[in-house]
Each structure stands twice: as C-alpha cells, then as structure tokens.
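Shown below is the structure under consideration.
Only a single protein chain was left out; the remaining protein chains are all shown in position.
Chain lettering (A and B) follows the sequence in which the chains are written, and residue indices restart at 1 in each chain.
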Amino acid sequence: MLKYDLVVVGGGPAGMAAALKAKECGVEKILICERDETLGGILEQCIHTGFGLHYFGEELSGPEYAARFIEQIEQTDIDVKVNTMVLDITTNNDVIAINKDDGLMEISSTAIVLAMGCRERPRGAISIPGTRPAGVMTAGTAQRYANIQGYLAGKEVVILGSGDIGLIMARRMTLEGAKVKMVCELMPYSGGLTRNIVQCLEDFDIPLKLSHTVTQIHGDDRVEGVTISKVDSNLKPIPGTEEYVPCDTLMLSVGLLPENELSRSVGIYLDRITGGAIVDQYRETNHEGVFACGNVLHVHDLVDFVTQESQIAGEGAANYIKGKKAFSDYRIHTKGVNGVRYVVPQRICIDDSDQPVKLYFRVGQVFTNATVKVTRNGNVIYAKKKRKLAPGEMENIIIKPEDLQEFSEGDYLYIEVEG
Amino acid sequence: MEVRELTCVACPMGCQMTASIDNGVVVSVTGNTCPRGKKYAETECTHPVRPLTTTVKVNGGKHPVVPVKSAAPVPKEKMFECMDVLNNITVDAPIKIGDVIVDDICGTGIQIVATNID
Partner (left out) sequence: MSYDIAIIGAGVVGSLIARKLSKYDIKIALIEKCNDVAMGTSKANSAIVHAGFDALPGTLKADLNVKGTKLMGYLCEELGVPFKNIGSLVIAFNEEEMETLTSLLKRGEENNVPGLKIIGQDRLHEMEPNISKRALGALWAKTASIVCPYELTLAAAECAVINGCELYRNFEVSQIDFDNEQFTVKAKTGEEINAKYVINAAGIYSDFIASLIGDESIELVARKGEYLLMDKNLGGVVNHVIFQCPTKMGKGVLVTPTVDGNILTGPSAKDIEGKDDISTTSDELNMVRTYTSYSIPNVKLNSVITSFAGIRAHSTKNDFIIEPSKVNPHFINVAGIESPGLSAAPAIAEYVEEIMLDTMGKLPKKVKWQRTRPEPVRFRELSTVERRELIEKNPAYGQIVCRCETVTEGEIIDACHSTIPALDLDGIKRRTRAGMGRCQSGFCGPKVAEIISRELKEDLLDVTKFGRKSNVVVGKTK
C-alpha cells in the first residue's frame, strides 16, 4: 500500500493550488491524482483569455493559467499521477485509484482534498422533447472537439443557455466558420459576463433571445432544426410563440453540476443548493480529514477564486495533518436568506483562530443599489452597499474574528440582500 | 456629430453609455460610472480592438492543433482576416508556451503566440 500525508483528487486549478499550498505549509508526501492526460483540468480546453486578472493581474488563456501552476508543481516533490481515476475513498481515508501503469492502487492517506470539478448539465436533465439525433451536445463537448481534437462540431448552431461557456463557444464556432444562429436564454437575463455578451455575441450580430427556450428537437440522423418558444414569467413555454429554426447542432450551456459521486460514496453531506459538500471555513467536510475546494464544492465564476479557495483547503489540510487543526463539531451555521441563494462555507468552527472568515455567496436574481447584510440574533454585524448583484457572479464578504466571538454552538449567521 | 450607444465591458456593472463622436474624435461620454468606462468608450468608438484566440495546426505533436493568442488585442475589423492567415498555418512540434507563431499578423505589428505546449 502506498502511503501519503495528502492525496488530492483532481489536478485542475483547484487540486494544484491546494497541493501547492499544503506543500508550502510543510506537508511532506503529497500525491495528485488526475484523470486526464495532463494537469490543468478543464482549463486545457478553455483557450480564450480572461483568466488570472485577479490573481496574476494579467489576462491569461486557460492553458497559460494552468501552466503557471504546473511549472510550480514540477519544481516541488509533489507526486503526480495522470490518466489516473480515483474509484473509491474508504471511511479511514484510503484511496483506491487506477491507471494503466500502476494498475490498481490502494493509497493510505492522512488527509484528502476533493477537487474533482464539475460537469455540464445534459439534455436529459432539462428534458427537451423531440428526436434523438447526433448534433445535440454540451458546449464543453464542442469545445473539446474544437480546441483539443481540431474538429468542428457543427456548421449551423443554436445555443441554449447564455452562461459564459455558451457565449464563449458562440464566438469560437463563429471564428472557425460556423454560423451561430442565436443564443436562447430561459431567464429574462443572461448568466454570462457583460463583456462576453458584447464580445462574443454583439460583435458577430448573434441574437440573444432572452426568455426563450428550445421546446423540440427535430431530425432523424443529425439535428435538422429546433423549435424555440418564448416562456412566461413562470418559465413555461407560451403556446403560439413557437418558431422553427433550421440548424445542424444544438449546443447546450444550461448549467454546471459539481461532480460529487466520490463524496457521496464516502458519506459526505451535500448542500442541496450548491450540489457540493457542506464545509467549514477551512473547507473540511463532515468526514474528518477530507476537504473540498473548487467547482466540486460550488461552481465558481472565476478561476482566480477557485485558486484562493483551494489554498484555504490546502492550508486546512496541512494544519490537520500536522495536528494543528482538530476536527471540531463546535460550530455555527451560515445561511442565505432574502435573495441570497447560498453561502460557502456553510459552517464556521468556533476556535481560537484570529483569522477573518471570507464568506462566498450568490444571489438568486439581479439587484441594483442593494445592501448586503449579515445578521446574528437580529443584530447587523456587517452591511455594505452594492451597485449591482447578479446571479452569474460570486460575491464575498469578510467577517472579522471578533464578530464571531459571542456565538454558541448551532447559532445561525444570516446573509441577506436588502433593496 | 455621431452618437453611439454602447455597453461598458470594463467591469460586471455593464453601464449603458452614450458617446458623441465628432470627426472621429470622442467629444463626450455619458452613462459611465467610472473613468474606465470613458476610456473604453473612447477606444471602442475610434479603434475597437479584441483579443484573438484560436488554434493552429501542428505537425508531430500530441494533438492535431495547438492553441494560440494575439499578444495584444487586434483591431476588431481584422479578426477574420487574421483567422484566414491562422487557418492556413501549420507549425512543427515541439511547441512551448510563448513561441511566436506569426510575428506580425496582417500588418498589425502584433505577434501571435502559442498558449500551450505540444
């Protein structure tokens, strides 16, 4: 049996940042298991720029952002196994993984960081009726075909979902010679960044149809067209608004789901809203010594925040390994109310730490000139004006350590939007 | 005098701005919340530029294509012209990040560089 202090599951931006931080904090034996053929995760296929503005102060492409961390890892003695799939985690933190070279490995580890990332919601999950031809795929699948394998997934494309991946792929397909006929968005607003709406759609005169969805897929062999419909305020298609749009591809960008199969199998509690683990401010789950960070914990808008969060998890794991962080059941809960959809971390351990706690959250609708408030037992302990809050963007607030002093076990900290 | 409506992309606020242009010079910008908006509107109305990212064909690499980017944003109107050039280029592996693929793309003076290894 192989023995490590820390096994990191996933070698994307989250896994790499967690491993590097743990190394920096003095953890000796670290292993990263990555299922793809290189470190970097999904960044490897995100060849557009816009990564790293917060963290490096410059605009990098996905592979460049990843490379900065890959180079650092190469300079350490962190072990990396690529093409390696973690199949199971046991209750005493043993990891079962396989690859072609090592075969089946049983690895004992003191701590584990889960950094498996997320996956795209497929057609079935949103139940678009119609035929089942070739040419219905997620934006990420089309992105992989184009940017890694060099193939064009379609020539006449309708995109459903205006999240950033959908917008980026609209531009990408257009530049490669495809005709993107429209982007349909179920909601009355786009979940994507303004910059992407301008530079990926408006630049190429691609219509963004808000409050529209695809209600039928047509075609026997390959997609021949889709029916789109306007939706009402309950997001239900309005009869009579159907429009047939000929196309050979329907590309879906309808949401991301944290990939928590492993977490579930080891009995980690998941948050119903984020789809990720319930963690404390060190990103430790309810399973002692198992931490989670990045998109497997909650879907981030910017990779820079993934990096920051994963460093927290890496440090948490390091402190746990060195015995400086005891697994604590003495904690309070955070909860998003009045427009706040979720808050991470969901729990705060009350310990003798003098560190502030950064709470990440997302809102459920667009707010302008609103106030973000944090209350405890009816008392406001934090309030800040925000010019704009949108569901597509992750916000954060910092709670000072002194504000956490007078809590008792099980208390709630409410985060809400006013206005 | 020409008047243009535009959405600022400098930050997530997405301010709706109005720029007045006289003889190719931006004389006023309204609707912006910060100086970055004004600067964006000025550039956008006189010589709009865009970052360009795509792939080029690679010979003897692990993958059939390698990603590239323009080292600086290219003039917006030259994007497809640049794509035409890049669609017809083949490079030989090995490629490192930062390798110059095209030194001066379409007379812009801007380099196209590799953004991954292959």
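Note that a contact is a pair of C-beta atoms (placed from the backbone, for glycine too) under 8 Å apart; a residue touches a chain by one contact, two chains touch by 3 or more.
The shown structure was predicted, so the numbers you read here are calculated from the model rather than taken from an experiment.
Asker: Which displayed chains does the hidden chain touch?
Answerer: When the entire complex is considered, the left-out chain reaches A, B.
Asker: With the full complex in mind, choose from A:Lys21, A:Arg35 or A:His48 the residue touching the hidden chain.
Answerer: A:Arg35
Asker: Of A:Leu2, A:Ala134 or A:Ile381, which residue touches the hidden chain?
Answerer: A:Ala134
Asker: Who touches the missing chain here, A:Tyr145, A:Phe204 or A:Tyr382?
Answerer: A:Tyr145
Asker: Which chain A residues touch the hidden chain?
Answerer: 35, 83, 85, 87, 96, 98-104, 106, 119-120, 122-125, 127, 129-135, 137-138, 140-141, 144-146, 148-155, 176, 215-218, 220-222, 237, 248-249, 259, 261, 264
Asker: Since one chain has been left out of the picture, which residues of chain B touch it in the full complex?
Answerer: Contacting residues on chain B, toward the hidden partner: 55-57, 64-65, 87.
FYI, only the chains that are shown with their structure count from here on.
Asker: Distance-wise, how many Å sit between the C-alpha centres of chain A and chain B, to the nearest whole number?
Answerer: Spacing between the chain centres: roughly 27 Å.
Asker: Which positions of chain A touch chain B when the two form their complex?
Answerer: For chain A paired with chain B, touching residues are 44, 47-49, 59-61, 63-64, 67, 146-150, 172, 175-176, 193-195, 197-199, 202-203, 387-388, 390, 393.
Asker: Spell out the residues on chain B that touch chain A in their complex, using ranges where they run on.
Answerer: 7-9, 12-14, 33, 50-55, 57, 63-65, 67, 69, 76, 79-80, 83, 97, 115-117
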